[in-house]
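What follows is a single structure, and I will ask about it in a moment.
With one protein chain removed, the remaining protein chains of the complex are shown where they sit.
When the chains are written out, they are named A and B in that same order, and each has its own residue count from 1.
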Amino acid sequence: MTRFGRASKLGAALLGGALVLSACGSDSDGGDDTDNNNAGGGSADTVTLAWAQPLDSYNPTTAGANSNANGTILNGTVGGFWGYDGERGLVTPHEEFGTYEKVSDDPLTVEYTINEAAVWSDGVPIDCDDVQLWWTQNSGAIDGLFSAVGIQGIEDTTRPECEPGGKSFTLVYDTPYADWETAGPGVGNNKIMPAHVVAREGGLSDEEFLAALLAEDADALADAAKFFNEGWLINGSLPDESIIPSSGPYKLTGFEEGQSVTLTANEAYWGEQPATKTIVVRQVAEEQQVQALQNGEVDVIQPQPTVDVANQLEQASGIQTHLGDQYTYEHWDFNFDRGPFSESLALRQAFALCAPRQQIVENLIQPIVPDAEVKNIRSLAPWDPGYELGVDAVAPVIAEFGTTDIERARQILEEEDAVGTKIRVETLDNQRRNDSGALVKASCDEAGFDVEFVSSADFFDTTGGLSQGTFDVAQYAWIGSNQMSGWNSTFRSPAECSVEGKGNNNGCYSNAELDQLLNDILVAPNPEDAQAIAAEIELKLWEDMVTIPIFQHPGITAWGDSVQNIVPNPSQGSITWNVHEWSKG
Amino acid sequence: MTDAQRAAQKAGSEPGPEAAGPPGTADTAAQGMTIVARSQGQLVRRRFFRHKGAMVGLVLFILVVGLAVTSIGAGPIPGWWDKTPTATATAVDGGRPTLSVVPEFLGGGGVHLGEHPFGQDNIGRDYFALTMRGAQVSLVIALLVGLIATFVGTVIGAAAGYFRGWTESTLMRSSDVLIAVPTLLIAGLIGTMIAGRGIVLFGIFLGLVTWMQTARLVRGEVLSLREKEFVEAARSVGTSSRRIIFKHILPNTIGIIIVSVTLAIASAVLLETGLSFVGLGVQPPDTSLGRLISDYQTALGTRPWLFYWPGVFIILIALSVNFIGDGLRDAFDPRQNRVRD
Partner (left out) sequence: MLVFIVRRLFVSIWVFFTATIVIFFLATKVKDPLADARQLPDNTRESAMAVIIERMHLDEPFIVRYFLWLGDAIQGDLGVNRQGLSVNSMLDAAVSATLQLVIGATVISIVIGITIGVISALRQYSALDQTVTFVAFVCFSLPSFWIATLLKEFMAIDFNDWLADPVISVPFIAGISLVTALTAGGLVVGDRRSRLTVFGTTLAGMVVLLAALSATGWFNDPGLGPIVVALTALGGAIGFTVLVSGLEWAPPLKAALISAGLGIVAYFALGPVLKDPNLLTLLLLALVTAGVGYGVGWYVGGDLYRRNAIPAAIFTGLFTGAVIFLDRMLQSFASYSDSVGGRPISTIGASTPNYDGTFWQSGLDSFGHLALPSLALVLISLATYSRYTRASMLEVMNQDYVRTARAKGLSERAVVTRHVLRNGMIPITTLVSYDIGTVLGGAVITEKVFGWRAMGTMLLEGIEQGDPMPIMAFFLVSGGAIIVFNMIADIAYAVLDPRIRLS
């Protein structure tokens, strides 16, 4: 009993003491800790971009790593002679990096000069050996040694000459080439990679490496090429700082697998320093991006545009939204290898008449981009030079078959004795395409076709509908570009109509006359000629009803009110084209 | 989701207070009343129909199935609802639902269904019809999975339990192999491979990879039954194995099997919708409740009805089947009645 008494007194004393202390100690909460972090969303010196796909390589110029994500995320770390700049994504020279000039048309000759001050972020000048590496890779001079995405045009140039340490070089083309401007070193998958890093990792001195390149000595270059192809892959963590020097206003400084990439201002950059010190690219799936922006976890998003995304962004406060078109366009391809459309222009025209292009645009695109229109020109976007020329050229066909007219479609089917013709419309399974498929079925069934609409997740697989040619009409999109060479193969007669043989010409359309035009456009000496040929090609495609374009894909970019200088442009995924100008107040 | 839930539900059962049923006829006999002889089946039915939760579940389930089937019809037979899940139209008023349940005297819009009670989707399709179509598909798949999983599980479990030895170890090892794989993984692989080929095939294959729990339960039951005297008696008079299994053993496991079916159906609803949600399940032109939610998950902020309705129906289906299962289990196995002390 005594012990109880003693202990409880002790307890009471302790407690009393504690309460006294507590009266003076009181709530001093942790608020005196400084906000020294640079978390996304919160602080002013960081702008956070959401992107769905991961960065997986520092070298997007190889065949395997040529992804949209790599190009977009690394944009700020890349210096090049040109970029897809401005609101329209037009090819724009980057004079900060260097200048170029076409000095002759025959043979096509372009002179390039790199800025004297241009250096990699580790201080090594950007010069001759980098150019030689770039040329060796893209020309395929040493067959398959350095992996390349296959930029067209460079294989038809002769090796440029330059002094070691020299800053200027000249590309001479064997044949005229319309897209010579974008063939030169620029952004994305056409950028110049640091030769001194490749040399060092390949166990060669700079001089040995340059010599081996010039001698096209595959054996000596083997290790270097191995590094070039695989050494820049990002496996869980960033490669050592010394092997990822940057040539742009930012350098790559942080990477968390599956979470985020951090870009920090490159102090060694010779041009103007970027407006914001840190750019964080968080990996966020498309469906989650709007909520993440609303919740302040990211600052800039470019989600898959759907009606709901558009509405949600419109309703949210404190968010700027930009609606616009992308280069990508949706279209229907006919199957020229088999089925009812392969032999009959009349049936193709009937389909063009019953397919509800206007209704699709009104129901599915205009809720996102109110001024969206039906697309009549395939390979050029409305903002491309030469677009108007094309519109004028195809006007007569559009007047006849460009607007939905179920009555006339029915007439044609009756004339052809083809009422009830079964047709199979195939596409990739996603909501917008499923919706448009439902509209096609409703409309063309009324005109007298018997439409079977199939949308499957494996549409693009070897075993899927597109490759196998099981479709009568296929609906999908081409990623357009303002390069003539980009879409050239789409309409060219295939070697044979097989999975491997048909290339991009999935319907196996074949026309020698068109092939000739496609050849001509590639070697058109100047843009005006190329535009005229493009218009002629469009007309041919309409007259023969090869494919039917539907709409330009809409794009949505949204950002928090506090972020400035976000300028979306329609070229693929290059919201980051001016990342160095982004700022947050 | 399936295994643990079923394990838990297997154990987690006892009748509600009202459903405890006549615990025994002894009490009544003692009070001098007439003793009514009841067969096992009668007892089970009695207990089941007195289980409040099970009754509510049963009524709910019949209502949902009835609504799904009769509203838009099945196959060539048309339903009473005048819209179809495929007919497109112009979306009226942003596709807002016209269903109203607040009477006018309370300041609401009156009680009526309206043109599109659940609203319309992007291309003006009637969302009520679409939800009903989704419910049909989800139900068909769930029923198929439940039946096939139970059938396969019962056969394998019974064979393993009865024959023991080599047969048992082969069957049970293959069941172990499947148990080691998370259901979502194997169902996702299978779903991706065959979901495009129609919902029936999809349901069958899902059933073929989710039978393990039933097999374990049935085997356990058979193991104890085969040692019982009546089986021994049958064996001693030379009854064939097949006859013993089908005539003597399986009828005694019927309780477990029936309960298994309901629980398999309930978890199959969630499995299918989950798979469809992550894109590994039902493929268009088919739709299902999970797929509708997946399609409209970004609509929550702007057109919430597109997100809510399919979810409500998933819950209604799973909940009602779970309650039915609970009642059935109590009816067959009334071990945990009220603690009396």
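The rule is simple: contacts are C-beta pairs under 8 Å (C-beta built on N, C-alpha and C of every residue); 3 or more make two chains touch, one makes a residue touch a chain.
Remember, predicted model here, so these are calculated numbers, not experimental data.
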item	value
Touch criterion as defined above, residue of A:E161, A:D174, A:D217 or A:E257 at the omitted chain	A:E257
Residue touching the undisplayed chain, where the options are B:D93, B:D176 or B:E232	B:D176
Contact partner of the left-out chain, one of B:V65, B:L113, B:L147 or B:L184	B:L184
Sole residue of B:P85, B:G153 or B:G274 that reaches the chain not shown, by the stated touch rule	B:G274
Interface with the unshown chain - residue positions in subunit B	1-5, 7-9, 11-14, 16-17, 53, 173, 176-186, 188-190, 192-193, 266, 270, 273-274, 277-280, 290, 293-294, 297, 300-301, 307, 311, 314-315, 318-319, 322-323, 326, 335-336, 338-339, 341
Residues of subunit A (touch criterion as defined above) contacting the omitted chain	3-4, 7-8, 10-11, 14-15, 17-19, 21-22, 25-27, 29-31, 33, 35-43, 46, 48, 54, 56-57, 63-66, 147-152, 230, 233-237, 254, 256-260, 262, 278, 280, 282-285, 288, 291-292, 294-297, 458, 460-464, 467, 479, 485-486, 488-489, 503-504
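Note that only the chains that are shown with their structure count from here on.
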item	value
Centre-to-centre distance between subunit B and subunit A (centres being mean Cα positions), rounded to whole Å	46
Contact footprint of subunit B on subunit A as seen in their complex	287, 290, 306-309, 311-312, 315, 363-364, 367, 429, 431, 434-435, 437-439, 441-442, 453-458
Parts of subunit B lying in touch with subunit A, wherever the complex brings them together	86-88, 90-91, 121-125, 192, 196, 279, 283-285, 295-299, 301-303
